[in-house]
Each structure stands twice: as structure tokens, then as C-alpha cells.
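Missing here: one protein chain of the complex. Every other protein chain is in place.
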Amino acid sequence: MSRKVFITGTGIITSIGKNTNEHLDALLHKHSGIGKLELFPSIHSETIPVGEIKLTDEELCSIAGVQPNSGFTRTALIAIIACREALASANIENIKEARIGLISSTTVGGMREFENILTDLTDLSKDGNFRNYAHVTDAGEHTERVADLFGFKDYVSTTSTACSSASNAIILGAELIKHGILDRVVCGGSDVLSKFTLNGFNSLMILDKRTMHPFDAQRGGVNLGEGAAFVVLESEEMIAKYNKKPLVELTGYSNSNDAFHQTASSPDGDGALLSMSRAIAMAGVEPKAVDYINCHGTGTENNDLSEALAIQKLFQEHVPFFSSTKPYTGHTLAAAGSVEAVFSILSIHNNVLFPNLNFENQMPEITISPLKELMQNVEVKHVLSNSFGFGGSNTSLLFSKV
Amino acid sequence: MDELIYNLKKEIISRLNLEGMTPEEFDENTPLFGPDFGLDSIDSLELIVMLEKNYGIKIEDPKVGRQAFQTVTTMAEFIREQQASKTA
Partner (left out) sequence: MENTTTFYVQGLGNISPQKTFDNNEFLNEISEYNDNVLPCVLPEFKNYIHPVALRRMSRLLRIGLSAAKICAQDAQLDMPDAIITASGYGAIGDTSNFLWEILNNGEKQLTPTFFMQSTYNTISGAIAMNMKCNNYNTTYAHRGFSFENALQDALMQMTDTPSKRILLGAFDETNKEQHAIKQFDGLHKRKNINNLTLFQSDGQGTIEGEGAAFFTLGSEKTPNAYAKLLGVKTIYRPEDASELEEQINILLSENNLEASDIDIVINGAGGDTALDAMSNTALNDEFAGKQFLAFKHLCGDYCTAASFGMWLGCKILRHQAIPEITKMNQAAPLSSIKNVLVLNHFWGKRYSLILLQQA
């Protein structure tokens, strides 16, 4: 049995597009989705820029094909939209034709809806439409909405490791295929903007009041975003059986832990170094063969320095092009790993490298700097994608041209 | 003991859950972020919130916080300065 895992489909929705093609277009034209928070009231809406999907919940219901106010959270709605595209893009019309799993991820779940109805929900004398959202707080709730809509039954799971969640979902999916438990797995994540996360990150004082500047000497933190993205993983047997042309191969991955602090990365970059080097080693690839790194690059003082130092240490004279694409979409939290997996796949498939928007000032502590401009017509064979989360969770994925 | 310093000690003990510590044992000149107390960046953020809640002083830049919170004495000085410039 082959131990290879391929990716045959992608689906994505963020502030820069409702599907993969719209994202490619935005990336190529340097269109950022960062702007003012408009769709829910907050005292921060004038001061904190975000990557908001400019579609109301009603509009999302319409696109997703479900009834409004029937219990579908925004997290579930965008997950449905992205999952539908992923299945279509992988030409999977009949879910039951093979053993297929769904592994999603989220940090916020249904908190956006829950935070508005908490007081009513806990009053046993009150009833109403809001009770449709009674059980939406936990991470697995949205996954089951997606599973039930599309008929996933063989394996349903949810990961939640903060900003590395979707990457860990992809790793689990790959392992399930390699161990012959599943033939296909749809892996990814979904997170939406909410008062909870906006205020949470604000309390940690890591939000930039301007649009974010990853790897810039004057970076001021992150812009939050919302989004959902899924990739379809398939075994080599499935590729042969259904005569598919895969988009890329998932050749390497690594999950390691910084074991340093709950919300900060080890300042010398050791955590990032470990996850990147292990992912590359798993693929049997030399560091110098990596063409591009889609960085975690959140624009915080701590992450960007830590990640850049790790890149310098690992790649030495052969530092590949690298950038953070978070200035396009904002940081989509749990979904970031799968959003950026899609961008990595687009990079390989379209021979293009996406720039690190808003970069102006070299960080004095390092000698390297990110890609400032779009690069086209470049052969991209191996792309490394990093996602580093709270709790010291460091995950790196390596995608390779087929 | 200076009243502000005494209150600050009580508030810090409470806010940061320094169980078993009393204001009398709490040396106002020992570095808060050194090996004795072992406070970290999150504690610094908690102290920023405490200052806003209890003294109406808002710190926007966490670096300003770290500077002001070196010891309980420097915290008290910072508070007095901020309050003086408000009334000025």
C-alpha cells in the first residue's frame, strides 16, 4: 500500500474571495481584504482593522443553500461553502463511493452567535428562535453541520490547537490515509470574527491598529480575519482508480511544541526551527530545495523575529523566498493552516510567489527580508507552510509539485 | 508603609493570585519580573488592566507597562506622575 498522499481539490472563502479562483485573482492583484469591522457592533470597530467577509449571515445562508435562523452559525456557513467547493474541485459527486473522512477545526466555533444570546439561553423561562443556537459553542458543532449536510459518516473529527488547528487536521487526515483507514479526507478549518476573539487578542495587546506589517521592523501586531478552507487528501490508489490529476503531493509535515510559554514563541526560534526541519526531513528533501515559505508571519514582535531567526538558522546561505500572506486575508486563526495550504498549492500550480504586503523596514536583528513583489513564471517545486499557535503548537507542512 | 504602596501590594497579590503572600512580606523594591516573583508578559498585561480599573490610568503600549512595573515603588511613582499630569 502506497504511503503517498495527494491533494486533489481546494475550497476557500475569506475576505478576499468566495472561491479559489477569486483568491488567485486577489493574490495576483495584491488586493487585501483588511478594512473596517462592519457586520457586528463593537467599541473597537473604528480602531481595529480586520479581514471581514463582506457578506451577511443571510447572504451566506443563501450561498450555502440553508435556511436563515435555523441554527447554522457563521462558522458553519463558511465551512459549508468551502467544503462544497473542495468536493466539487476534487470531482467527488458521490460521497459514498469511497471511505471518506471530514476533519475540520476552529477556535471560535459558534461563539459569535452564543455571545449574543448567553443571558437568554441560561434563563429557563425563555424560549424562542435563539434556542436553535443553544449548542453551538463547542468546536465540533460546526463540523457536524458540514458532515450532516454532505453525508460524511465514515470519520468525523475536529482539531483545536489555536492557530495551527487546520494544519493539524491535515496531518491527521494524511495519517488516516497512510494507515489505510480512509481513502479520502477533507481537511481544513473555519473561524469567524467575534467579540470574544477580537477582545481576546486586544487584551493581549497584539493587534495592529494599522494594516499589519509582517517582518517589518515597525510591525505592530496582527489583524484578525475570518475564513474557511478545505483541501481534499486522497491516496495514490484513489488517484489511479478515478484517474485523477492531483494538484500537489503532501510530502512532509511536522508537529512539534515550543514548550516555552502559552502565548509567546521561544525568542531564539527553536520551536519554529524544529517544526520546519522535521517537515523537510520527512519529505527527504534538502533545505535548499525549498522554493518558498508561506510563513506564519503574524506581524507580532515575537513571532516574526522568532520565525525569521529560525529560517536563517535552518536555510543558512540558501534562504528561500518567504512571505506572510496574512496582510491579504488577516489572520484566520484555526483556518490559517488550510487557507495558507490553498495559497501554497496555488503557488506551485501557477508558478507564482505571493508578496509580503506592507513590508518597508528591515528588521535589524536579521539579515533576510521577505518577498516584496509578486514573482511570476517561476518554477515552484516545494513550498513550506508554517502555522504556529498558542500553547506552543508549531506545525509545518511541505507541499510538492507532482 | 505608604498607603498607595500598601494598596498596590494588596491589589497585585489579589490580581496575580500570589497565594500565601502578605503586603508585609512583599518588598516594594524587588524586581517584579526577576527570579523572586517570576512574573511574565501576561502578568504585565494583567497589571495594565489593574491600573486602568483601579486608578483610571490607561497604558496603550505594553513596553511602557514593563518599564513602569519594574518594582512596586516604580509603579507607585508612575501612578503619581500620571495622576499629577491629569490634574495639571
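Going in written order, the chains are labelled A and B, and every chain counts its residues from 1.
Methods note: a residue touches a chain if its C-beta (ideal position, glycine included) is under 8 Å from a C-beta of that chain, and two chains touch if they have at least 3 such contacts.
The shown structure was predicted, so the numbers you read here are calculated from the model rather than taken from an experiment.
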{"item": "Which displayed chains the unshown chain touches", "value": "A, B"}
{"item": "Touch criterion as defined above, residue of A:G35, A:G140 or A:P267 at the omitted chain", "value": "A:G140"}
{"item": "Option from A:T20, A:N223 or A:S256 whose C-beta touches the chain left out", "value": "A:S256"}
{"item": "Listed residues A:I95, A:L121, A:A217 or A:I368, member touching the removed chain", "value": "A:L121"}
{"item": "Interface with the undisplayed chain - residues on chain A", "value": "1, 42-44, 107, 111, 114-115, 118-119, 121-122, 124, 131, 134-135, 137-141, 143-144, 147-148, 152-162, 168, 171-172, 175-176, 178-181, 195-196, 199-204, 255-263, 270-271, 274, 389-393"}
{"item": "Footprint left on chain B by the chain that the document does not show", "value": "16-20, 38, 42-43, 45-46, 49, 52-53"}
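Definition applied: only the chains that are shown with their structure count from here on.
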{"item": "Computed distance of Cα centres, chain B from chain A, in Å", "value": "38"}
{"item": "Chain A-facing residues of chain B, complex", "value": "40-42, 45, 48-49, 62"}
{"item": "Residues on chain A engaged by chain B in the complex (per definition of touch)", "value": "203-205, 261-264"}
